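The other protein chains are all here in position, but one chain of the complex has been omitted.
By letter and in written order, the chains are A, B and C; residue numbering begins at 1 in each of them.
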Amino acid sequence: MVIHRMPTPELLRRLYLDMLRVRVVEERIAALYGEQEMRCPVHLSVGQEGVAAGVSAALAPEDYVLSGHRAHAHYIARGGNLRAMLAELYGRVTGCCEGKGGSMHLVDPSVGFIGAVPIVGSTIPIAVGTALASRMRGEKRVTIAYFGEGATEEGVYHEAMNYAVLRKLPVVFICENNFFSVYSPLSVRQPEGREVYRLAAGYGLETWKGDGNDAVAVQERAAAAVDKARAGGGPTFLELVTYRWREHCGPNYDNDIGYRTPAEFEEWKRRDPLPRLERRLLDEAIATRADLDAMATQVAAECEDAVAFAKKSPFPGEEKLREGVYA
Amino acid sequence: MVIHRMPTPELLRRLYLDMLRVRVVEERIAALYGEQEMRCPVHLSVGQEGVAAGVSAALAPEDYVLSGHRAHAHYIARGGNLRAMLAELYGRVTGCCEGKGGSMHLVDPSVGFIGAVPIVGSTIPIAVGTALASRMRGEKRVTIAYFGEGATEEGVYHEAMNYAVLRKLPVVFICENNFFSVYSPLSVRQPEGREVYRLAAGYGLETWKGDGNDAVAVQERAAAAVDKARAGGGPTFLELVTYRWREHCGPNYDNDIGYRTPAEFEEWKRRDPLPRLERRLLDEAIATRADLDAMATQVAAECEDAVAFAKKSPFPGEEKLREGVYA
Amino acid sequence: MSRTLKYVEAIREALDVSMAKDPTVYLMGLGVPDPKGIFGSTLGLADKYGPERVMDMPTAENGMTGIAVGSALVGMRPVMCHQRVDFALLAMEQIVNQAAKWHYMFAGKGRCPMVIRLIIGRGWGQGPQHSQSLQAWFAHVPGLKVVMPATPYDAKGLMVSAIEDDNPVIYLEHRWLHNTFGPVPEDIYRVPLGKARVVRPGKDITFAVVSHMLVEALQAADCLAQAGIDAEVVDIRSLRPIDEDTILGSVRKTGHLIVGDTGWKTGGFAGEIVALAAEQCFDRLKSPPQRLALADVPTPSTPALAKLCYPRAIDMVLAAGAALGKKDLVLPPEPSTPLDVPDSRFTGPF
Partner (left out) sequence: MSRTLKYVEAIREALDVSMAKDPTVYLMGLGVPDPKGIFGSTLGLADKYGPERVMDMPTAENGMTGIAVGSALVGMRPVMCHQRVDFALLAMEQIVNQAAKWHYMFAGKGRCPMVIRLIIGRGWGQGPQHSQSLQAWFAHVPGLKVVMPATPYDAKGLMVSAIEDDNPVIYLEHRWLHNTFGPVPEDIYRVPLGKARVVRPGKDITFAVVSHMLVEALQAADCLAQAGIDAEVVDIRSLRPIDEDTILGSVRKTGHLIVGDTGWKTGGFAGEIVALAAEQCFDRLKSPPQRLALADVPTPSTPALAKLCYPRAIDMVLAAGAALGKKDLVLPPEPSTPLDVPDSRFTGPF
């Protein structure tokens, strides 16, 4: 049950700014990747910004977030340190993992971003575990588990869902359905017509399927789910349909290699989450063109600052190699 | 969609005989176990005979069967060699695994009993794999995957279900819900009120929940499912409610140790699948008391023969130890 | 004050004191609160600490291990239990990719203080899928700590240390040790992770052993003593990090090494000890080091074959004799109980 509230102007501006920040950073990474200084795999979130922005805007500072290989947007929208992220991609000691993780391992405990790792599905039970801890300690925290529709094929997803529902844990499952697991379409992985959120509903929790490119709708649903979880109402599952624009891993477009059509891509480009909200901001006079320009300038500056910081940061020294295998 | 057919007298007699055979053998094992000559764990099927009898009567000779730790009933009702089973429990070289497996590893390829192993859930994907092979070869075989409700908590169950439905494979999932995984009740494992078969239905296949102690009903549903699978209609999931009478593992009763009540057990004893069918056989004059006595005598003789065979069989010689690690 | 306790009682005491002093410690595992209480090792704890801290779980090893990992990352100290190592094969991803690496790969921004109890089965026909002894796997993984307590004293002391440690600790219990007795202090105490123990000092030959092989080694040492051979028995206890000083110190002293392992020989943990000795004590070795380990087959169920899989005291005596070129040996008596049970009280089924 969701009570529709009018989003505040602040919220709409925030959603836009967060999406813009993700977009700008990701596009910048794509542009710089060819320099071969970011020497790690990158799974870009371009096109999928709506989910991260909407969900992040629904969270309280104390909440936890876990993610997978495609985590940039989740980290950025959650307010993860941008310098530390870029430095991590550049393999520098100032990176969030001191260079040990690379793009696929983002972390920022200061904003409750507990971690992202690239083994598909593995952070789903881990997220449920942080929710269990919150419950055991009587805290009011909520955990977000971000994952792709591919991850719902892993057994561990099933195990984690069952337990979250069994114990009514404060966790919200955010499934970004972008139709592909690498280059494998849904048709070779899941029965046709069987919706991801419907299978999830079988576990006995509230589910919703919606447009992941509508950040406002995502925020509304995510907020309802988070509030419910915080109030002890247990987990919710949101399937958010979206589309990755660039190749599965790397900086390029790959609509030509044969696993999907340029037409499909163009169709999704038309559903770009950013212009959509931009129009609304302008139409409803929540922001002026000048405001938007200012945001663009701000975000570009943040991005350049982070890149510059990363590029001038030192690499970890040899002493770091053996450090920290054990706590 | 099931068309209700009147079961033939032959079928009813067969169901009774199969249940009786399981019951007699299992009780005999329980009685003999204290001699400490069967030196392996045994998970007895007493009380659960209805499922095995009903399902087995629905199968064609070429069909495949896979099972788990509680496999005696499945093996016996399928027509697995009784001498080889008992000899296996006695650790003899004449056992179906030459003593290498023990009670938890039953096999009889001559009747399509591909194997049973005690890692919970593991034969579910294996069963789906045999069905995939049948499909690839254009055969009309159906595979039965037997497992307990505990196994539906394993991720691998989920992975196997998804694939079976995706590929519409000729496999029938038989879930014996006896409420416990060892001594852990359903309440600590699955959300209250969420039925096993309903979660299964989410995968997009036909499901049915029924009384596992009604062998006739089980046979009817299993036959429909098997026929459907054989005709290319894909998998079916049957949840069959039943109850194990004796301890999880071993020969004794354990209703006193605290995980369930003697009253619950007594209630289930009243639902014993055998007297129920016995009454019907007598009421409908399908068998006389003398017929039933003859069956009892026959089964007792088979059982004693198997025990005697096992007891007088030799143990495997030392040369068997290193034999067969590789094919 | 020290009493004689069973190994499982020592574990239970360690869990009890740890839970009493630290509210973040909790237990989870299939059957942990059930009437059998993991072979007795958790009995009574559910009553004392309640179902929120002594938890049963669904039959879902990988997911539940991940859930324990998640809770640990935010400050809890789970003690997870899988009743057989074999079942934990389902949980390798969470143990090896996640628990073991989180601290390092996030440069210290996450830590995973948890204990994973894994029980090694043996005897009474456990068979190929209920008696694997996979310590070699865990000992290979940076980020894991691995212990195999062999006595009640160590069972308690290592459990307390494992729970207090800020890393994932694999705690491997041999089913045949569960009902062994030994002195256990009442108070809380710690046996440090990473330290081997010279259980029996000697000068002629080194037995470096893990887990239940300690029982065999001590019996072998007694027999050897009767033949005038003074064997030193080192209980490795901690497989990762490993106490090279103690183990190799003994090898340097005696010049002869026999490793006793409960796992398969080929590619097993015993090979690591032999390799360390060969690399680091090359000049001091007077005979080829030997490995006595589990037969390289899926362990069969029937007692007739299973008994051939496990190295025993007699094998250790013979190996020592071979190393030292001694022929007149005193062999241990044939055991009076069947070889597929730890003692005569054991009547199956698990």
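FYI, contacts are C-beta pairs under 8 Å (C-beta built on N, C-alpha and C of every residue); 3 or more make two chains touch, one makes a residue touch a chain.
If you're wondering where the values come from, they're calculated on a predicted model, not measured in any experiment.
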Which displayed chains the hidden chain touches across the whole complex: A, B, C
Residue among A:Arg198, A:Arg280 or A:Lys320 touching the omitted chain: A:Lys320
Among listed residues C:Asp34, C:Asp56, C:Asp86 or C:Glu216, the absent chain is touched only by C:Asp86
Using the document's definition of touch, tell me which of C:Gly125, C:Pro149, C:Gly202 or C:Pro289 contacts the absent chain. C:Pro289
Which is it among B:Gly54, B:Gly129 or B:Pro170 that touches the chain not included here? B:Gly129
For subunit C, residues in touch with the removed chain: 62, 86, 89-90, 92-93, 96-97, 100-101, 104-105, 127-129, 132, 134, 136-137, 139-143, 239-240, 242, 263-264, 266-272, 274-275, 277-280, 282, 285, 287-291, 296-298, 300
Positions on subunit B contacted by the hidden chain, ascending: 64, 66, 95-98, 100-101, 105, 107-109, 114-115, 117, 119, 122, 124-134, 136-137, 155-156, 158-160, 162-163, 166, 324-327
Residue ranges of subunit A at the interface with the undisplayed chain: 33, 36, 39-42, 91-92, 95, 97-105, 117-121, 150-151, 153-156, 181-184, 188-190, 249-250, 257-259, 315-316, 318, 320-322, 325
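One rule holds for everything that comes next: only the chains that are shown with their structure count from here on.
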So what's the Cα centroid distance for subunit B and subunit C, whole Å? 36
At what distance in angstrom does the C-alpha mean of subunit B lie from that of subunit A? 46
Please list all residues of subunit B that touch 2 or more other chains. 153-156, 188-190
Two or more partner chains touched - positions in subunit C: 57-58, 60, 62-63
